[in-house]
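Removed from the display is one protein chain of the complex; every other protein chain stays in position.
Chain IDs A and B follow the sequence of writing; residue 1 opens each chain.
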Amino acid sequence: MNSLIWTVIILTVLGCILALVLSLVARRFHVVEDPRIDAIEKALPGANCGGCGFAGCRAFSDAAVKAGNLDGRYCPVGGTPVMREVAAILGVQTEEKAPQVAVVRCNGSFANRPRVNDYDGLKSCKVKAALYAGDTHCPFGCVGCGDCVAACAFGALSLNAETGLPVVDEQKCTACGKCVQACPKHVMELRNKGPRGLRVFVSCINKDKGAVARKACAAACIGCGKCAKVCAHEAITVQDNVAYIDFTKCRLCKKCVAECPTGAIHAVNFPVLPKKEEEKKDE
Amino acid sequence: MGGVHPDDSKFARESRIEVLGVPQKVFVSMSQHLGAPAKPVVAVGDFVKTGQLLAEPGGFISACIHSPVSGTVKSVAPRKDLAGNMAMHVEIEVLGDLWEDSIDLSTKLIKDIPEDREAILQKIKDGGVVGLGGATFPTHVKLNPPPGKTAECLIINGAECEPFLTSDYRMMLEHPQEIVVGAAIMQKVLHACPCVIAIEENKPEAIAAMQKAVADLAYPDIRVAVLRKRYPQGGEKQLIDAVMHRQIPSGGLPVDVGAVVQNIMTAFAVYEAVQKNKPLISNVLTVTGDGVPANMQHNYLFRIGVPFSYIIEQAGGVPENTAKIVSGGPMMGKAFANLEATTVKGSSAVLYLSAERTRRKAEGPCIRCGRCADACPMGLEPFLLNRLAKAGDTQELENAAVQDCIECGCCLYSCPAQIPLLDRIRPAKAQVLGIIKSRNVKK
Partner (left out) sequence: MTDRYLVSPSPHIHAKASTDSLMRDVLIALLPVTVAAILFYGWSELLVLGVSLLSCALLEWAIAKWMMHDVRIANVPSALVTGLLLALNLPATAPWWVVFAGAVFAIGITKMSFGGLGQNIFNPAIAARVFLLVSFPKQMTVWAAPNGFLPVTDAISGATLLGKYNEGGMEALRALGYPGNHALFFDMGGSVGEISAGLLLLGFAYLLLRKVVKPWIPLSIFATIALISGIFHGVAPDTYTGPVLNLLAGGVILGACFMATDYVTSPMSAWGGVIYGAGIGFIVMMIRYFGSYPEGMSFAILIMNCFVPLIDRAFHQKKYGRG
């Protein structure tokens, strides 16, 4: 019985002493932090995806508070609503950006782009792209090892087993830009989501001459320039045998889509018209 | 230290060197050497003779390129190399075989070496000679160490440690005297430093032939050294360690420890360039593979610029059961993505590999057996580098000396779990080298 009492007493005293030490140490080494850092971090999505260019949401908040402004600091995941909140905390203005989404600029499905050899190394786009031009005759397009899928922190990307191409889940994509960085072929692009998700883009970046590009892939942009001619808004430029649609100028008239001889231009989320081909609105 | 012992597989060792013909068209690449691509000096429609200058060096580290055939220049345009990437090529339609007049085509051995060191260097440079051991580093640059550094030993690399390859071996058997003269020329350029011809112990006939040639020609201070058989014995760093017992510091050059290494074929090319005025327009290449019938195993003297598809056709076509075709040896060679690609100065083999021999198996978990670390000739720990590369920790990668990796492939070769170690380490090494470089620039 005696020993029990002693045990209790010793432990209690020990606990008290240690608690005292702990609290003293905590006070002695207390780091004074601007409360706005916590506030901003709380306002941010907390995904720590690095899409803003900082190591995480905390680093973003820290940098923003230190600088006292939001120049060049934008959270693509939270978008304008979150950035307004952050701006309010800091008492500054933020730039208004249209919501964006990642798009896959490659039509090179197994059906469109015949395979001419079999890659047998590590399943990594980075390794494969550094090794050689790829397993098709198109040296520009997607190499299909899924580095973008691995890079996506939001589960918005997946490889379609039938086409071999990555597919973006618009609902989940936050436009953080990780896939754009991960893709060694620069196939991924961040584009404005468009009103009601409507958007038109050239799903090809093949810079080979038309005949070569077409031989490599049935749905390649052959740089014929028909789309640029038909476009009434000067949104389309053809450079290095490949067309590009400027999403800030495009008015979604879809004339180019109808004009494209290879079907390289995709119009997404438009209501299905009876005469439209099914394939052009997938993805 | 380190190294692996793959099956020798030198099936083509008994095949004499045959002279390969030329097709109707050849394509001469402008990127055949380490460094800047060469700049074409011919125009479409020009008639060129065999051995005529096609392109001049595009920078300090670059080399001349000469026409391997006589004929008409049809185009100067980008064309796919063996990896399918675009590179500038000069296309020549072959007409007869008219050689430049200055070239000595006799087979007579010329033993007397020119006295003027600068003149020799100029001839090597004008001959477009590059290292034919794999790296294709311009020879005249290597033979001219920067001020303050002197060569104490010239090593002629006859190790040929890659399995399957036999071109150096055949050259040592068939042209030992020319090789020794070539070595003596380089020795002269390097201010008469000692010269060691290093050969692996598994080639006794080549050792005997070279020893006889060295004795017959009686140049001072040249000897033959016999090396233990292992891969990569012929790697520059390993060779210097084996012959001179010196190790190049990380990031350093062979000449930092007083060594200059040149390949057997390079010595031969130096001989031809200096003694015969013949630029580097041909090389010897082995056509071989596992399970390939004997009549399809060849050692060819080919004109540089002949497409691989032509060589394969002349050698009897792609054998059955071929799953992968490799340009070069099985450990460091490049797999063909495009057989229409053209031969370059450094082409050393067309290697057919069966699926059974070459197909990668599924990656298993690391069982920490340590074989990769035992195999690494640089004393690195590939299992660790693999883990760090996966994590993308460039700081730790640099601490673990990923930048010292020579990409010999021993780690991947030896891993029982079939982990693609080198596949992951290679890009990590490139990244770390980039970081080191930019840091040095800042300093």
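By our rule, a residue touches a chain if its C-beta (ideal position, glycine included) is under 8 Å from a C-beta of that chain, and two chains touch if they have at least 3 such contacts.
As the structure is a prediction and not an experimental result, all values here were calculated from the model.
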{"item": "Among B:51, B:68 or B:163, the residue in touch with the chain that has been omitted", "value": "B:163"}
{"item": "Sole residue of A:132, A:201 or A:247 that reaches the chain not shown, by the stated touch rule", "value": "A:132"}
{"item": "Omitted-chain contact residue, chosen from B:280, B:350 or B:380", "value": "B:380"}
{"item": "Given B:36, B:192, B:208 or B:366, the one touching the chain that is not displayed", "value": "B:366"}
{"item": "Selected from B:124, B:412 or B:428 as touching the chain missing from the view", "value": "B:412"}
{"item": "Missing-chain contacts mapped onto chain A", "value": "115-122, 127, 131-132, 135"}
{"item": "Where the unshown chain meets chain B, residue by residue", "value": "1, 4, 6, 163, 237, 241, 247-250, 252, 309, 318, 322-326, 330-340, 351, 353, 355, 357-362, 364-371, 373, 377-381, 383, 401, 404, 407, 409-410, 412-414, 416-418, 420, 422-423, 426"}
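The definition used in the following text is that only the chains that are shown with their structure count from here on.
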{"item": "Chain A-chain B separation of Cα centroids, rounded to whole Å", "value": "43"}
{"item": "List of chain A residues in touch with chain B within their complex", "value": "116-117, 120-122, 124, 126-127, 130-135, 137, 139"}
{"item": "Chain A-facing residues of chain B, complex", "value": "80, 83-86, 324, 335, 337-338, 358-360, 420, 423-424, 426-427, 430"}
